[in-house]
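Each chain you see keeps its place in the complex, though not every chain is here.
Chains here go by letter, A and B, matching the order in which they are written, and residues are numbered from 1 within each.
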Amino acid sequence: MARRAISTVTGGTARSVLGIHVFHCPDVVGIVAKLSECIASRGGNIRSVDVFVPENKQDFYSRSEFVFDPTHWPRDVVDNDFIKLSKLFSAEKSIVRVPDLDPKYKIVILASKQEHCLVDLLYKWQEGRLPVDISCVISNHHRPPNTHVIRFLERHGIPYHYLPTSVGNKSEAEILELVEDTDFLVLARYMQILSGRFLESYGKDIINIHHGFLPSFKGGNPSKQAFDAGVKLIGATSHFVTQELDAGPIIEQMVERVSHRDTLQSFVQKSENLEKQCLAQAIKSYCELRVLPYQENKTLVF
Amino acid sequence: MARRAISTVTGGTARSVLGIHVFHCPDVVGIVAKLSECIASRGGNIRSVDVFVPENKQDFYSRSEFVFDPTHWPRDVVDNDFIKLSKLFSAEKSIVRVPDLDPKYKIVILASKQEHCLVDLLYKWQEGRLPVDISCVISNHHRPPNTHVIRFLERHGIPYHYLPTSVGNKSEAEILELVEDTDFLVLARYMQILSGRFLESYGKDIINIHHGFLPSFKGGNPSKQAFDAGVKLIGATSHFVTQELDAGPIIEQMVERVSHRDTLQSFVQKSENLEKQCLAQAIKSYCELRVLPYQENKTLVF
């Protein structure tokens, strides 16, 4: 809504939408010039261009926002135009997204007994602050302890699948079927480890929230680990899932102060609050095309 | 130094410097395209472009950073190129700056008895974190209470001018002479009000630090005002000086928590800490061409 209010030069009757473009290619002179020329030649108007060229590397990364009138620059022509640029610069990555025209990202949320992140995502989704479609929720617990969750899901027609952990990854096969046409997955405190075979078969991004300040406190019960270590700040980390446990590229981290007055229980409560914010922020950034893989095991967050 | 390490495509022997360009003109399609084309055609490489078009306004503001090789794109040609663009788009403002090639901004600092801001600016200047040349320091106090200041100024060859407040703005005439060839002025807790006539004669920007959270607590003794009001947060405000006292466009504001345990004295101490940071930040932003006047009495800080 706010987007459509952005001024355009084509007068009052025009409808102007926001486009986002990210680009990764070898660094040469004139990439921004070509990008902006392409946009301008179609009557589009650039809002911002953020460029990143790592020190001592010949790599170019950019993220652009522009507004345009889709009656003058049809959505499929936008794609074609950027594909041409992509070829021109031998780009490794070129994604364009028009939130008002494109289908929302389709996701599946995997959860477990600790539901605070699931509840928070559903709440934000209902408020319109999580620009995704939730295909279903998968849990390895029969029913969520919180009956509000089930009622909420029923009211919104979101299926809840109970897939208990089983021998031989039988449940993983079922999960694979359920997530087939999603754009990415969200592990909202899903306490199971997904196998390398699963990651390979799925092939798309999976965002996890870890209730510890990685790379400290990997694996089980990080709050207990932090409590025993006597840290003065606890943290949460959202990251991409890779084969190595809790070691994928970090997207976002947040911390909060603790003291000797904190008990293990209050560590857990403070952590839960961090986890909710950290995971929601990571998903939001991801949907706005702000998160790019970078170097071997890092992210770049525009 | 770090700037020169930025990668360029022209090979190891080239020398690459950073250029900054700000632009303000009526909003039309293709401004970024033309700007980036201009830069690319000279072998320059854009680092970032930040564009701002106010809602429902036909106004375009941008700030660009680019690296270029001045042997291929000489400094005066840079200017000419941007002047052409400026004419093309009927720009109200077009400034280009190449920190490594251009003379540093020349400033005069006006101070008074409270020296914390002056001392902080001198310290930052010595550390190389304040990219300006200080022509002189003007004070309405005979000698700074802190003898370190005088020794510091002597060691660095910066004159200290004692100009007592006098009848009929006689001192203002002397100040005008001393600041003649400066780029802007800094009032580092200068407790005198500069007359409208002075502002007009000087004609360039003057940055002031106010020890209160404007628009609350204008005028004298804002810490006392805040203390009496029982506020729970105190603030400092750096702003441009206009004829109306403490009412010019705000550049930066910072706050800090206070409680009933704070005395008027600790209000003052906490405020001084805020003032130093707030003023230094405003000057830094200003020198990096991040601060633009905006609308009647606001700033835009890229």
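Please note the rule applied: a contact is a pair of C-beta atoms (placed from the backbone, for glycine too) under 8 Å apart; a residue touches a chain by one contact, two chains touch by 3 or more.
Just so you know, these numbers come straight off a predicted model, no measurement behind them.
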{"item": "Number of identical chains forming the whole complex, with 2 shown", "value": "4"}
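Criterion: only the chains that are shown with their structure count from here on.
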{"item": "Length of the line joining the C-alpha centres of chain A and chain B, rounded to whole Å", "value": "38"}
{"item": "Complex contacts: residues of chain A adjacent to chain B", "value": "5-7, 9, 27-37, 39-41, 43-51, 53-58"}
